[in-house]
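The complex is shown incomplete by one protein chain, all other protein chains being positioned as in the whole.
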Amino acid sequence: MKFIQELPVLIIVIPLIFAVIIPLVGRLNRLLPWIIASTITFFCFLISISLLITVLDTGRISYWLGGWEPPWGIEYAIDYLNAFVLVVVSFIAFIVSLYSRRSVELEINKNKISAFYCIYMLFITGLMGIVITGDIFNIYVFLEISSLAGYGLIAIGRKREALVASYNYLILGTIAATFILIGIGYIYMATGTLNIADLQERLPALFHSKMVLVALAFFTVGLSLKLALFPLHAWLPGAYTHAPSVVSCIMAATATKVGVYAMLRIIFGVFRIEFDIHFIPIANILIVVSSMAIIAGSALAIAQTNLKRMLAYSSIGQIGYIVLGAVLANQIAMTGSIIHILNHALMKGALFMVVGCIIYKTGIEDISGLRGMGKKMPFTMAVFTVAGLSMMGVPLTVGFVSKWYIAIGALNAGMGYLIPVIITGSLLAAVYVWRIIVNIYFPEELPKHELQYTDGGAEITDHKSQYSEAPWSMLGPTIALAVLCIYFGISATAPLYIAEKAAVMLLQ
Amino acid sequence: MIDVIHFIQTKFYYLVVIFLMMIGLYTTIASRNLIKKVIGINIFQISVFLFYIAMAKVKHGTAPILWDKAVIYDNPLPHVLILTAIVVSVSTTAVALALIINIYKEYETIEEDSILAKQELDEEESILAKQKLDIDRSNMA
Amino acid sequence: MIEYRIPNNEYRISNIELFPLFDVLYSSFNFKGQLALETVYSSIPFFVIFVPLCAVALILIFSNRPNLRESWTILASLTKFGLIVSMLPTILDGKVIECAIVTVLPGLDIKFKIDALGIFFALTASFLWILTSFYSIGYVRTLNEHAQTRYFICFAVAISATMGVAFSANMFTTYLFYEMITFSTYALVAHKETPEARSGAKVYFVFLFGTSVAFLLSAIFLTYYATGTLDFSNQGIFNDARGKGLSDIFLIVVFGLFIAGTSKAAMMPFHAWLPRAMVAPTPVSAFLHAVAVVKSGIFVVVKIVLHLFGINLLNELRLGIVLAYCASFTMIVSSLIALRQDNLKARLAYSTVAQLSYVIFGVALLTPSGITGSIMHIVIHAFGKITLFFCAGAIYAVTHKTKISELDGIGRKMPFTMIAFSLASLSIIGIPPLGGFISKWYLAMGVIEAGEIPIIAVLIISSILNACYFIPIVYKAFFKELPPGETAERNEAPAIMVVPLALTATGTLLLFFVPSLFLDLAKMVVANLN
Partner (left out) sequence: MIDILLLLIIVACAIAAVSIKDLLSAIMILGVYSFIMATIFTRLNAVDVAFTEASVGAGITSVLMIAALSRTKRYEYLYTKSERRKPSALFLKVLSLFIVIITGAVLVYGTLDMPEFGDPDAPANKHVSPRYIEESHHETGVNNFVTAVLASYRGYDTLGETTVIFTAGICVILLLRKFKKDDDDRYAGICY
């Protein structure tokens, strides 16, 4: 019984402890870090599932760290929203760990592997910490843990561009964190508390205060930087492109989602929606910005020749969808936004895993290099197709579910003019995805001097004839995500149920 | 006019803090030297610390340490937060510096402009190398 | 005499009295009494969709053994046809078959509901799939096409999706299968992988996917938002919302979006994909671009008009007549363009564009006869046009000729093929005793019922144009001399190709003499309305 009650803290402490253990045991056996990472993330996944079930049973869980009651001590508060995000994050972390072994062996210097897994665990811990905590300063601390780990993870990339990408991310990330720190300062000054639940109670009386207003502005800008909302996205493409595949995968699937979660939590959980409506037009500003993100992100994705960079820009567009759904501030759109956290994690995770498989097998990162890959790597490409169709928002894939909710939500909010934005996003996604799918399955005949370059070896191989699939240890998790993309596209009842409860909770 | 003077009198700490912050932020964004950016960010963060500490001060208060004669103590909570934040800030600086050292190793410069120029060169080179490889292979074939 | 008595609104199909011969011929099925819209629950519809998908797996598994592989296609087509026929008696009893598969989101179900209209279309398509399967085998083997496995797989998926469109009980299911058709047929259009095929396929995709996402999906969003449902209903689903103050402008916009979204129906200006799609192998053009793809587009338009908006609403908004004029425009203009085509398949393609507009035209009249005629035209045009494409394919397979100017005297070399061609083209022109006459008759009746006599001129002009672009081909084939160097030796395509086209040509004849099954189904559709 005791053990069950301690779950909220265990989900943070256990990976933390093992993060320390990994570099110690990494010297004993090269495989051990991977085994530990996979086991522990799986364990975290189980814990998050049980937390979710508990939340659904009994409602909000409040865990007092060290036994000090909030607002004096730090509280871990778990409700529908963060239980859901926690499950998403830990699940993706688990799947990516499973996937990572071969890819990491290839892309990362062997002597760095144990350090890599250590930072990986810290990264996950930081993200889960942001999600689980109910204390606003604690969010800052965990944000810094995950960010620092993120800088390290990106810098591991083999090419020297990775260092610059990491540095740029560091500068912008630190500015963002400092903005958030300023926001915390202002809001603490106004209310005298740091606990989110307490803040939510005390703030409505202070809505007229300019301090609160400024605090919200700084939180919004800081978090927008962190989650790469459109005009503040500068760090993201470089970081995703030059990081090792596994890192791009975990970052694309979880890090920005957690940023979105933090934004939802602060805009709706701390400030409540009345504030936005009555005091500043922040919701309107964000609607404009996120619409721009959808269009610009997708349009820029079309212009890319590097596969990873294209996916990075497409992430920027998809983040636009999540934010758009959230700031429309009605139950349906909010549900769509929350469920898109899961859906985008699934599809973008799958896509980056596919890229990892391709790089593992051929070293190709260029879109043109995928020519005729359908014969060579049929399973990988099937996953690409499924996830790609999902990006386009084709029915029976998860992409449709969220788009449906966001569109209907926009109509319910009386903003029918957003429909063209959503649709355009889909169409642009169709352009950049379908272009590749066609290239995969209907390869164009190339002029002779443009022969395809393939493996590191000098042998010229024809994609069309050779079957050469990625190893199953990578393929398995990739296919699992694709299957989930379809499963939750056909029967989204379970995540919808939770997302809806979370939406109702945020908007009340 | 009196209002303005009163405002400055009662809040001059905050105003100075904001000024310092902006110096830091400006350097971080506008400087093209990687180390200078780190210096800027340090100034930015440290001035935020001052903001917190200034917030904690209570008139006629004493340091928040148990003392028989004290009647009023300063607020200890911001101090606690800033103790954490200082460490975070130094850690970030350390990582940033490590990155800079590596960048210098790779690019032999710490100026953003020349790094960008070298990256462009890299890209051109990789395209050229790719073409060369293709031509080689087609010749082989 | 057939009487359809519907509570509150009793009327007769007027033309039957005008043309007594029909009365004798067409009253074999004597449908009397009220249409009790009883619902029967059955899983057969699911299997109809599922059978071709099973065939996909089997085709994939046996991809290295061509004979076995093709036998799965044939087996699937026969099974599917059998399943559909097995549902027919229930439908003819005036019942409706329902089959719910899964609820994707609250309010969005994948659900099948088979009524007279659905089974009408399914019957046509699945019957023609059997013939096309045989023909395809002949075609790809004669021409030794590459990627035959992919070809048959995509074909099976496309037909499965077509059945999905035919059976769908709501707009969401329709949209789902509608997109599935686009994706699966893309591969067929791009089949040859030549630069022309690629660019044709690109246009195909841009038009079909682009419009369906941009317009159809938006229309669906708006519909769901306004009405809270997407289920088809005989009265239309907007009436309640309109009663609560939904503005007419909104409805007009939604209707416009719907019509623009169904670009598979190839109404101008969304027709450009159809001629470009002729880069596909001929059986694909034959089946998909005379039956499955375009007809599913038309079918969706009919569904939208009859079951989403409802006749009354469209009458009140006066949208029907607007649509009819748009369709008339397409009819005339595309017939004129067809005249100028020398490539046989291109001419057939433009002819298809024109003929598809007949269906829209009929349904847009919003009168009982117009609707009956338009529904009849779906099957009649399908038989006629598939024959024409089959013939074009046979000619190409044997002689590699694609241009009309090269067809001089071909009737002597390939008499069966060209006789079938002549029959089919006469049917499309609308000359008795061929099926085309029936649909044109009903369409004309529909115009009279609608009281829009001037548009009858459109029908007449269009028929004359049809004659203008078909008769010369027939004339050339039979009455002109063969080009020098060619002997008049009989040189037909393999039997596996000729038999299907002979059968479909016979079909055009039979549709005139015994159309009772289809006609009754069409009349049931009309009777169910209101």
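So that you can tell them apart, the chains are marked A, B and C in the order they are listed, and the count of residues begins at 1 in each.
To be clear about the criterion, contacts are C-beta pairs under 8 Å (C-beta built on N, C-alpha and C of every residue); 3 or more make two chains touch, one makes a residue touch a chain.
Given the structure is predicted, the values throughout are model-derived calculations rather than measurements.
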Next item on the list: Considering the entire complex, write down the shown chains that touch the omitted one.
Entry: A, B
Item checked: Absent-chain contact - pick from A:Leu46, A:Met189 or A:Ala283 -> A:Met189
Note to self: Looking at the full complex, which residue from A:Leu32, A:Ala77, A:Ala176 or A:Leu213 touches the chain that isn't shown here?
What the structure shows: A:Leu213
Note to self: I need the residue numbers on chain A that touch the omitted chain, in ascending order.
What the structure shows: 16, 19-20, 23, 65-66, 68, 71-74, 106-107, 109-112, 115-116, 118-119, 122, 125-126, 129, 137-138, 141-142, 144-145, 148-149, 151-152, 155-156, 158, 182, 186, 188-194, 202, 209-211, 213-215, 217-218, 363-366, 369, 453, 455-457
Next item on the list: Just the residue numbers, please: which parts of chain B touch the chain that's not shown?
Entry: 7, 10-16, 18-27, 29-33, 35-36, 38-40, 42-43, 46-47, 49-50, 53-59, 61-66, 72-84, 86-95, 97-102, 104, 109-111, 113-114, 126, 129-130, 133
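One rule holds for everything that comes next: only the chains that are shown with their structure count from here on.
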Checklist line | Chain contact topology (line, ring, star, complete or other) | finding: line
Item checked: Interchain centroid distance [CA atoms averaged], chain A/chain B, Å -> 25
Notebook entry, point to check: Cα centroid separation between chain B and chain C, in whole Å?
Noted result: 67
Note to self: I need the residues of chain A touching at least two other chains; which ones are they?
What the structure shows: none
Item checked: Touching two or more other chains - residues of chain C -> none
Checklist line | Complex interface listing, chain C residues touching chain A | finding: 102-106, 108, 110, 172, 175-176, 179, 183, 187, 190, 193, 195, 198, 201-202, 205, 209-210, 213-214, 217-218, 221-222, 224-225
Next item on the list: Would you pull the chain A residues touching chain C in the complex into a rising list?
Entry: 389, 392-396, 401, 404-405, 407-408, 411-412, 416, 419-420, 423, 426-427, 430, 434, 438, 441-445, 489-493, 496
Margin query: Per the contact definition, I'd like the list of chain A residues that touch chain B in the complex.
Written below: 137, 140-141, 144, 148, 151-152, 155, 160-161, 163-164, 166-167, 170-171, 174-175, 177-178, 181-182, 184-185, 188-189, 194, 448-451, 453, 458, 460
